[in-house]
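Note that one protein chain of the assembly has been removed; the remaining protein chains are unaltered in position.
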Amino acid sequence: MYIKRNISWGIIMRFAWKNLLFFIIYAGVIFSFYHFLEWKHIDIPFQPLSVIGIAVAFYIGFKNSQSYDRFWEGRKIWGGIVNYSRTWANNVLSFVENDRAAQVTLIYRHIAWINALRIQLRQPNSFSKKENRAVERMFDRHGERNPVCSGFELLLDPKEVADLEERKNVATHLIKNQGLHLKQLLAEEKITEFDKQVFHNNLEEMYNLQGKCERIKNTPFPRQYAYFSTVFTWIFVLLVPFGLLNVFESQLAALEQGNNWWHMILMIFFSVLISWIFTTMEKVGSNSEDPFEGRINDVPMTALCKTIEIDLRDMLDEESLPEKTKPIHNILY
Amino acid sequence: MYIKRNISWGIIMRFAWKNLLFFIIYAGVIFSFYHFLEWKHIDIPFQPLSVIGIAVAFYIGFKNSQSYDRFWEGRKIWGGIVNYSRTWANNVLSFVENDRAAQVTLIYRHIAWINALRIQLRQPNSFSKKENRAVERMFDRHGERNPVCSGFELLLDPKEVADLEERKNVATHLIKNQGLHLKQLLAEEKITEFDKQVFHNNLEEMYNLQGKCERIKNTPFPRQYAYFSTVFTWIFVLLVPFGLLNVFESQLAALEQGNNWWHMILMIFFSVLISWIFTTMEKVGSNSEDPFEGRINDVPMTALCKTIEIDLRDMLDEESLPEKTKPIHNILY
Amino acid sequence: MYIKRNISWGIIMRFAWKNLLFFIIYAGVIFSFYHFLEWKHIDIPFQPLSVIGIAVAFYIGFKNSQSYDRFWEGRKIWGGIVNYSRTWANNVLSFVENDRAAQVTLIYRHIAWINALRIQLRQPNSFSKKENRAVERMFDRHGERNPVCSGFELLLDPKEVADLEERKNVATHLIKNQGLHLKQLLAEEKITEFDKQVFHNNLEEMYNLQGKCERIKNTPFPRQYAYFSTVFTWIFVLLVPFGLLNVFESQLAALEQGNNWWHMILMIFFSVLISWIFTTMEKVGSNSEDPFEGRINDVPMTALCKTIEIDLRDMLDEESLPEKTKPIHNILY
Amino acid sequence: MYIKRNISWGIIMRFAWKNLLFFIIYAGVIFSFYHFLEWKHIDIPFQPLSVIGIAVAFYIGFKNSQSYDRFWEGRKIWGGIVNYSRTWANNVLSFVENDRAAQVTLIYRHIAWINALRIQLRQPNSFSKKENRAVERMFDRHGERNPVCSGFELLLDPKEVADLEERKNVATHLIKNQGLHLKQLLAEEKITEFDKQVFHNNLEEMYNLQGKCERIKNTPFPRQYAYFSTVFTWIFVLLVPFGLLNVFESQLAALEQGNNWWHMILMIFFSVLISWIFTTMEKVGSNSEDPFEGRINDVPMTALCKTIEIDLRDMLDEESLPEKTKPIHNILY
Partner (left out) sequence: MYIKRNISWGIIMRFAWKNLLFFIIYAGVIFSFYHFLEWKHIDIPFQPLSVIGIAVAFYIGFKNSQSYDRFWEGRKIWGGIVNYSRTWANNVLSFVENDRAAQVTLIYRHIAWINALRIQLRQPNSFSKKENRAVERMFDRHGERNPVCSGFELLLDPKEVADLEERKNVATHLIKNQGLHLKQLLAEEKITEFDKQVFHNNLEEMYNLQGKCERIKNTPFPRQYAYFSTVFTWIFVLLVPFGLLNVFESQLAALEQGNNWWHMILMIFFSVLISWIFTTMEKVGSNSEDPFEGRINDVPMTALCKTIEIDLRDMLDEESLPEKTKPIHNILY
């Protein structure tokens, strides 16, 4: 997640340079054909292009709005994970009688769960986004790829870790183990039936939160909506220079009489500008479609996991708390 | 559900070829009339067409947004089914005392429920969508049509299966049987009143989830909204070539003086492009209106059922877990 | 609720013929004045008309979106009624000990409640919509108007029915009677305090569902939003022919020179088309504003009540279940 | 709340006459300057005006949509109050053992609460809307301004009334008194711990409903959004006549040659029409921003309170029930 108010032009260029270069060359070629080769018939009227442009802008608007919702839903779910982590710890401290070890285990297993969930969500899948090389390199450098159970040895009993490593979905089984642990605590009369009921409501909530993350992760933004947004945008921007030939016509007449270099540049500049605005609008949404990939605009799960861990250990009155995650180049992961 | 980032042009063409062919012929005929038969009076001004075009684009935008919501709600409901399946299994393992057989039955009956629900939702109804032959053939090849109770013999007691086969709505009675089973376990003191309360909250949630699916399945996207979207779009695209005659007029003047072939092609190309963009926009929404039909953009219920089954059997510590469902030609069913 | 994918042109015409006729005559008269009486000054420029058209299209879009939400909320509420009916029956069967008679009464009283609610919602009120005669006749033929307590004699004790007939809001008192019945069952130790708590949660939910229906029924779509939508649309469509005179000007010049019949017809056709599109867009929303009136696009409450009755009687293992409601001319009521 | 389908032109004029008069004079003056004083240079091109117009229409659309949501949320909250009033009465009748007096007190105190809440919400505040004199007079005539505790003497014990009259927020303390009453009933063993839990869930819900009302009441629609909507609309409508001078130019040329009266009137009419449409669109939203003021489009709290009172007294089997609130001039308060 980018956490400065303004995005530096360096980052914008890193994403945009390839397209910009293409637009300049593309518009340059078309205008050259028109002007130098005198292909006067290749212009197309701008009026229908306006209609396409407006229709495409709507379509992008719809898509951006839905993509934003996906990001924001992802962020809300992780907000819910923060909240229920605190509630879980609070309940453990308030309900479990005279058994510090059990309290610590229940809370540590919870910390294992949030980390397992995070790592599971960070795995790439068949519809992951690919940017140009410059961008990908940046994420590779910043990125984090761990096996799901990494670090569990500090949190859980070795036998439990060994069992978890065999499982298809580790996070699911961590919650199940909480349930079995509670069963045992009830048998030992360290919690009451009332407490069990409250605890299991929390576990239900955690399965809901986990499942909601997995839903967003495993369901791409419906490809027919997303892909045609890109296709329509590109059709529009590829037609723009032809249309500009038409509306610049009166100026182009002047072109015949001398100061051509200026109009040439003005038209190319204008063409590139429109193209850049539309493709950027379109990209802005694409970048928050999949909010759990560990990219520039994604939910900062590493930082959130660390925050939860600090909070929970502080609630256990531990002494040496870990440090907060720091942003790298203004990006929080 | 299509799970590649980009949709191959093969698939796009499979859906679009018929319309494209029609647009080419339609525009060709109109332009021929104008040019060769000199029906100069058939052009219509583009300005009012712009207003229609923008109004239609709004209308489509509204419809697409609602259609998307239907898909996404369908997906959320099935996400909820995943979550409550895990919660159910977790509660069964934590609450039911010393009775592995009862635990297995409660969980297997749940697996029967998700499969029954899936198959019930896949049945076609009076307002199902029909595509052109090429598309339909694909879905027929990939499709899955089973009777509701198929496979139940592996999950349930034969007597229960026999009873279910008589029922109007099998899924409803599976939940009812869970309730009656719980009643019996309470009588045997294998669960407490507290447990029963939590279990019945889960069953309430499952009836909610089932009912929500049935609501989407049985209520078409209100036909007056959906159908007029198609009608308006087609009216617009059928008028487009007439409007283009008008805006291309200056170029058409040139047409008189020679290089006709180029303008002919340019106008047809442009006309087909606009028509294709608008009809595609319109179709994109139609394709997610009904999310439970087992088509290219629908909720992948088969895959989700399999995922749940794997998770639940893993929670029961079973050894030989089934395989995940694989996508066929990038489509997950 | 209309349940075919495509709406037949017969039905569209039944709704539209009056407006279409008016538009044809209206445009015809204006064009005649312009052409035959040579009132050349009555044309108005189209550019400001475009702005009005687009603004009106927005406004309609907003209204349609809200109207759709009213329909969809109504449908969701009735979906909730389906779900809680099943949950109620399931709880009754699972919780009430050894008293088939009490079980049957609790479930039959619930069936009485859904039917009472349906009939209460179907009563016309001060802001009900009126269509033209042809449409109204259709609904009168298909319609259903029963007193609220009709059929109760088959479901409830005669004394209870007599008491209910005196009440202001029968549905409210049916739920109250459920509560009093539960009180008695608790006193007879046929249900536990736990069960009572769960049952009363269900009754709370039913009052919520009933109240939500009544809210939509008794609160019209705010008239200032809805009415001005119609006013603005009509202002726009009444101005359209004047604006078309202006944009068709170049063609109209040709008119002077002969082939007038064609332009005459083209302009009238075009004018009627725009008018029809805008008024239809506007009407599409109006038709789902009030979803409980028993009209073509309304929530099919009769069918849903029947479905619930079948499900509940099947859960009671009754033998002779009623038939599902069949659509009449593709409309489900 | 206005409850007729169509708004009479009398009411529309009552709201609009002042603006209409201004628009006529304003446009008249500008056109006179242009025509009679020959200030030919005061026209401005319409094209940029179109862009402003469309942008303003968007902005208004956004604002109207949010204003509608405020009204609808207000209505939903009061719907919730209706529902929980019934649930409260139902629970009181079902749970409280053998103490008619306590039942009556709990239900009457609830009736006091809804009335106190209504009157508190009706108090004017620093950002209340003011219309022109004609409109204000109407609401003053219809209006209702009572002290918060009026009528309490019929519902509550005099000592309780005296205590409440000292309080900052009477509604809050009525719920608190319910809680204390329940505490006493538990001590007297007239309700169980289970019942208390359910009752307190209801009280929690009532505080939520009350607080939601107060939130809408005390938080104006963010003034920066609302105020600039008005500013932008007025800027646009003040520019419109200048722009019309430009687009009517060709007609205005004809003006020189005679039939000036007609174009004069046509332009003024057209200008006033556009101005009226935009200012009305803008006002439609403003009128539902604050839904608790007792105005034409507000939540009919008086009627709802009466409905609840009737329902609750009917549930207590009282004989002489009050009458429903009647609309005054089609407005329900």
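When the chains are written out, they are named A, B, C and D in that same order, and each has its own residue count from 1.
Please note the rule applied: a contact is a pair of C-beta atoms (placed from the backbone, for glycine too) under 8 Å apart; a residue touches a chain by one contact, two chains touch by 3 or more.
These figures come from a predicted structure and were not determined experimentally.
Of the candidate positions D:R100, D:R137 or D:K176, contact with the hidden chain is made by D:K176. Contact between chain D and the absent chain runs through residues 41-45, 47-48, 50-52, 54-56, 58-59, 61-62, 66, 125-130, 167-169, 172-173, 175-176, 179-180, 182-183, 193-194, 196-197, 200-201, 203-204, 207-208, 210-212, 214-215, 219-220, 222-225, 227-228, 232, 235.
For chain A, the residues in touch with the chain missing from this view are 1-7, 46-47, 49-50, 53-54, 57-58, 61, 64-65, 68, 71, 75-76, 79-80, 82-84, 86-87, 89-91, 93-95, 192, 194, 197-198, 240, 243-244, 247-248, 251, 254, 259, 262-263, 266, 270, 273-274, 277-278, 280-281, 284, 287-288, 296-297, 310-311, 314-315, 321, 327, 330.
The definition used in the following text is that only the chains that are shown with their structure count from here on.
The rotation that brings the Cα trace of chain A onto that of chain D spans 145°, given to the nearest 5. Averaging Cα coordinates per chain places chain A and chain B 25 Å apart. Residue positions of chain A touching 2 or more other chains: none.
If touching chains are joined by edges, the resulting network of the protein chains shown is an open path. Interfaces, counted as pairs of touching chains, are A-B, B-C, C-D.
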